[in-house]
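The complex appears here minus one protein chain, its other protein chains still in place.
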Amino acid sequence: MSGNTFGRMFRVTTFGESHGGGLGVIIDGCPPGLPLGPEDIQPDLDRRKPGQGPLASARRETDVVTILSGVDAGVTLGTSIAMVFQNADARPKAYAELGGLFRPSHADFTYQAKYGRRASSGGGRASARETVARVAAGAVARKLLATHLGVEIVGWVAQVEDLCAGVEPSVTRAEVAANGLIQCPDAAMAARFVERIAKVRKDGDTVGGVIGCVARGVPPGLGDPVFDKLDATLAAAMISLPAAKGFESGSGFSGAQLRGSAHNDAFVPGPNGAVVTRTNRSGGIQGGISNGMPVTIRVAFKPVATHFKPQETVTEAGVATTFAAKGRHDPCVLPRAVVIVEAMMALCLCDAWLRQRGQVGERLV
Amino acid sequence: MSGNTFGRMFRVTTFGESHGGGLGVIIDGCPPGLPLGPEDIQPDLDRRKPGQGPLASARRETDVVTILSGVDAGVTLGTSIAMVFQNADARPKAYAELGGLFRPSHADFTYQAKYGRRASSGGGRASARETVARVAAGAVARKLLATHLGVEIVGWVAQVEDLCAGVEPSVTRAEVAANGLIQCPDAAMAARFVERIAKVRKDGDTVGGVIGCVARGVPPGLGDPVFDKLDATLAAAMISLPAAKGFESGSGFSGAQLRGSAHNDAFVPGPNGAVVTRTNRSGGIQGGISNGMPVTIRVAFKPVATHFKPQETVTEAGVATTFAAKGRHDPCVLPRAVVIVEAMMALCLCDAWLRQRGQVGERLV
Amino acid sequence: MSGNTFGRMFRVTTFGESHGGGLGVIIDGCPPGLPLGPEDIQPDLDRRKPGQGPLASARRETDVVTILSGVDAGVTLGTSIAMVFQNADARPKAYAELGGLFRPSHADFTYQAKYGRRASSGGGRASARETVARVAAGAVARKLLATHLGVEIVGWVAQVEDLCAGVEPSVTRAEVAANGLIQCPDAAMAARFVERIAKVRKDGDTVGGVIGCVARGVPPGLGDPVFDKLDATLAAAMISLPAAKGFESGSGFSGAQLRGSAHNDAFVPGPNGAVVTRTNRSGGIQGGISNGMPVTIRVAFKPVATHFKPQETVTEAGVATTFAAKGRHDPCVLPRAVVIVEAMMALCLCDAWLRQRGQVGERLV
Partner (left out) sequence: MSGNTFGRMFRVTTFGESHGGGLGVIIDGCPPGLPLGPEDIQPDLDRRKPGQGPLASARRETDVVTILSGVDAGVTLGTSIAMVFQNADARPKAYAELGGLFRPSHADFTYQAKYGRRASSGGGRASARETVARVAAGAVARKLLATHLGVEIVGWVAQVEDLCAGVEPSVTRAEVAANGLIQCPDAAMAARFVERIAKVRKDGDTVGGVIGCVARGVPPGLGDPVFDKLDATLAAAMISLPAAKGFESGSGFSGAQLRGSAHNDAFVPGPNGAVVTRTNRSGGIQGGISNGMPVTIRVAFKPVATHFKPQETVTEAGVATTFAAKGRHDPCVLPRAVVIVEAMMALCLCDAWLRQRGQVGERLV
């Protein structure tokens, strides 16, 4: 009830704090019989890991997964899977030194307002380190989807500040990886992204952007009517990410500028008796249910709140003061967030698939 | 599980189809002691009602609420509230005449793909008529929020096609209503919206746009960490609306273009010991929890799928054909959707408030 | 959240009050393609109906089902099914005449204590009339289970006051019906039950008893580990019935008196490679999961609270007074409750089946 669980049939519960004794994730409802080991999960964790290059924070975190339960002889049992991560580099004092002030645009104030207290040693559950647990669960969902349905999920950095990349929905993960850690398949723009982020770092500032993501091979029929539409679930999943401020499905905000005659996706006969659409402004979802076309979304992230310029704020006692962050922080989290967006996409699709299989059976899935 | 329920503490379940024997809504968890009668609900229903002027469809629907249970002597009992609506103008044949083709960008194909069949007499649960039930529930939530917390929720049409209105977050409902059914407080732009929609209607086409919505007086502390963040819940609520394709909280996609030093909201001492922010790019939500500033969102709607130009499509048998809609349809649903967006905002806030009161008690709410 | 919903994949939400404008039930998650009409539901409603003979209350209620949505051309659509019932014989004054006193062992006091008010015109949601909605939903679940899995559910009156019937788990519904409305397949004991209830009625008193129920043909594998065990779900389902005070699965309380060597069910090879148990003290459930043997339960019901002898009680103002019920009331609800117990069994099994099919697929179901 206080928010640590996502999904209905493929249920994910994350736990732990950024600077405590570790964190982890429990997956409830994973089908049995899936070959699963750390080697399926670690690559995604590595893509999320900080300290990987000049673009990223130099903090070291040991994002090494330990599978505690739910897997036996390398295969999922069907019972709940628990995975845990150590917090290797806990530095509680770094945060304590902030004293009682509220860092602007962090969750310090709202946690204090909500609970009447907050973690003394870091962001608590608001820390972006919580997403390590999401990525691990997402890797399991991704493997299930790939194994059972042939689904492929690819995300990329689509925009940094005002710079926009041109990316086709047929993009492969290899293309995304081709330009290094920046996670952008548009080589020219990838270089400009890197350059821009380096400049922002030098300025002691931070920068936001947009991540695009596509899921191909999603069968028609996933998502439920009314409130549990597939796009509604994706919206919640994405906006639940730290710093996410906007979500688009298919044509998104630009679709609002089109007329119906220009926006509608014509149905045409496809291969093997399938029905496909000539265009995909619907983003693979119509009436909240997948139609078999690629599921396409975009997620806007605000710039990281921690920059090095002096800022106005107040203390817990309500006294005006100023604050300037110290230490090392990411000027841009977009490249590391790509795998997190993919993970949330995988969790949504996996949950919708199991719900559909439960209600309708395997005939139609 | 198949999607007809929204919320955890203030739970709303809608039921019924557009062309069957009626539809309705059940509210589970409404606090007892709230004075409530049809007069609290009907005005919102009337704002949603079609056939109100030259902008709208001429179909008549009798959106008159009957409170079936949960209210006694004009006051809520605390037990579940059931409200029902008759379907006065059922015309099952109008849809049957479509034969077995899939209307482009409707849910015909995806329902068929999901369930192996679909309602013969209309959009079934995918019909936008389902939102009458949301509006009725939202009116109850709105009254609760106003009565207990002094929350005020105001929505407006912010954009039609490429035309954008200038609207301040201090806008009142009276200002929104001042320019007639178009629901836009910017008088000059309201006139242009009306003109544009009339032109689109004459073209036999349809048009989309953006709705803005603000909730003022929301206490700090609503929303839960991680997955049930207030903005994540709002995102799901809004994207679950028919034709919604995009969601923004606070600065949204434009925030992705700012640097951290320009985006952060400075905390400053406010009246009566409160902490306020100098700007509100966070949209009243930080770390997924309300901070006491106005909660601001924007929702993008694609153009209505039903227009009168010929379209390519296929039949259930997979044969290519063409389709041109007949009858009367809204060229633009934005004005009618304003109250629906407000209703979903109210449902999200009411649920978050009861969850917060349950966990933390009344001291901090 | 305030309790009107049961199940996860096959979700049932009931609504309405005993003396308001009607009541009903929504089924969310019903598989598509099930032939369904009132004729599948009415027979179970008729078994629950009062006023059927000398054993029962003479109040008339019109328990005629109307299917409002979710069924098209006699087949379920997969979208939510809404069924409604009129309240034909509302007599709000009958209850208003009670004035402000709390009827002993009714829910009058607890509803007042919980909500600070209560329905003026009857038991509100605490009325046993609410079970008409459960029976209707149970009939749908029963048909699904019979059609897809061949499950057969049979309940009977096993005990009235101190009189106990001898009933084998192989009992058929025809045998239960053979002795009339009393719903007991043990002919000799059925006659004594009738005689005893007639005597209790003459005394102006009421009497409780025990209902037994068996589900045959349940496949192995239904139920989930830890908290959602099949027997735990059945326990909640049964104890949620009005007047239910005890629940047993398999050997129940008598099993507590056996030693392990006498209680364990030996596994033996069964027909067609199946594994069966020589005895069935486990009641078809081991570790919370069905094992393929008949699922057997027993439910104890206290005597109806409304009898005609004078009783001590207090008024809302806390003043001691006496109360003696008037009008016509059932001296024993056991015969009418048999179909309600069966309905709750069906709802539990149907939900567990869809959950299992979702997680594990159809291979093993």
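In this document, chain identifiers A, B and C correspond to the written order of the chains, with residue numbering beginning at 1 in each.
The rule is short, and it goes like this: a residue touches a chain if its C-beta (ideal position, glycine included) is under 8 Å from a C-beta of that chain, and two chains touch if they have at least 3 such contacts.
It should be emphasised that the depicted structure is a prediction, and the values quoted were computed from it without experimental measurement.
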Absent-chain contact - pick from C:His19, C:Arg47, C:Arg125 or C:Arg336: C:Arg125
Missing-chain contacts mapped onto chain A: 1-5, 7-11, 13, 15-17, 20-24, 26, 28-29, 32-33, 66, 68-70, 72-73, 75, 77-80, 82, 84, 111, 114-121, 124-125
Touching residues (missing chain, whole complex) on chain C: 1-6, 8, 14, 102, 104-107, 109-111, 113-116, 123-126, 130, 159, 161-162, 200, 203, 205-210, 220-229, 231-240, 242, 244-253, 255-269, 273, 275, 277-278, 281-283, 285-292, 300-307, 309, 311-314, 318-320, 355-356, 358-360, 363-364
Hidden partner interface residues of chain B, rising order: 8-9, 29-32, 78-80, 225, 354-355, 357-362
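Keep in mind that, in the parts below, only the chains that are shown with their structure count from here on.
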Type of chain A:chain C copy interface by residue overlap (half), same or different: same
Chain B onto chain C, rotation angle from CA fit, given as a multiple of 5 degrees: 180
Separation of chain A from chain B, taking each centre as the mean of its C-alpha atoms, in whole Å: 26
Distance between the centres, which are taken as Cα means, of chain C and chain B, whole angstrom: 38
Residue list for chain A, restricted to those that touch at least two other chains: 8, 225, 355, 358-360
